[in-house]
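Removed from the display is one protein chain of the complex; every other protein chain stays in position.
Moving on, here comes chain A:
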């Protein structure tokens, strides 16, 4: 099997949906700018790219019509470069990486752009026309359960208090604030031109938030619950992309090898506690890599909610100093389709920076799933 590497990572600024600076930017345009920047920054010869695999959680409206192909053309890649759209909700663009890795392993291509996008402003979560199966809703309502309620369920089941969730949210905001002020996020961000000017910075973080402010928020999903807007990731507009290629190809073309993909996995779980999805997926991926959690020096755990993040940390026995070193989705935002590419790219970037051997990127997925990728420093 061919060895597969991550050879580049960029993203757009993440901006709050409906009130941020990307509300008037179409998701296909946004993704195309990010893809174009990835190609330019990595120096990958465009004609070599086999496929553009684009993750998107609600691929309809401006995100429809196989947005993967649309973006490939908008980004002015050669027409020979194919394009597809992948939907595994929040795990969509991590799945793009997995698809590429699988193809490269069996010699079905050398270079892939694995990207993700979500404009949660322009295509609402749930889509424009949610049409749930009436019989299934009766039989198993959890399949369609509001993500916030699943976070409440996890908090209850794993006995995670509101205060613990708020401490975690504050940690996310603090890490993000520190990363931003130290300029550690600048390199990965691609400026996005909009009619009202260039957008260059993340818009979601609330660096001034306090424990008191968080404690004052009302429950967002359940009147008697513990999950608030402050302990949930915000609705976000954004795009991210990574370059995935065979190690030999990277060597041949002088591309920067950020990390090797060691293993990956997906796994299903109860939809009502979908936030726990990373646990099983991670265990599977670790086992496939022949590693234990103690081997992992960098963790990118998507912070869909503080409650599920804490439950996963506890269940997997993750060490605090390894987790989301530059902050996480509670502060940065979570554009559903784009997050997988962001945390995979970020894990690869951190592996080098932190001089660690192995990194884990993992996410929970609506409907009851988890996805995980293990990277290895080269």
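Throughout what follows, a residue touches a chain if its C-beta (ideal position, glycine included) is under 8 Å from a C-beta of that chain, and two chains touch if they have at least 3 such contacts; residues count from 1.
Basically, contacts and distances are computed from a predicted model.
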Per UniProt, the name of the complex member that is left out, chosen from "3-hydroxyacyl-CoA dehydrogenase", "Cell division ATP-binding protein FtsE", "Na(+)/H(+) antiporter subunit C" or "Peptide/nickel transport system permease protein": "3-hydroxyacyl-CoA dehydrogenase"
Residue touching the undisplayed chain, where the options are A:48, A:178, A:222 or A:295: A:222
Residue of A:23, A:84, A:99 or A:149 in touch with the missing chain, whole complex considered: A:149
Full-complex contact with the absent chain, from A:78, A:102 or A:130: A:130
Contact footprint on chain A, counting only the chain that is left out: 61, 128-134, 137, 141, 144, 146, 149, 219-225
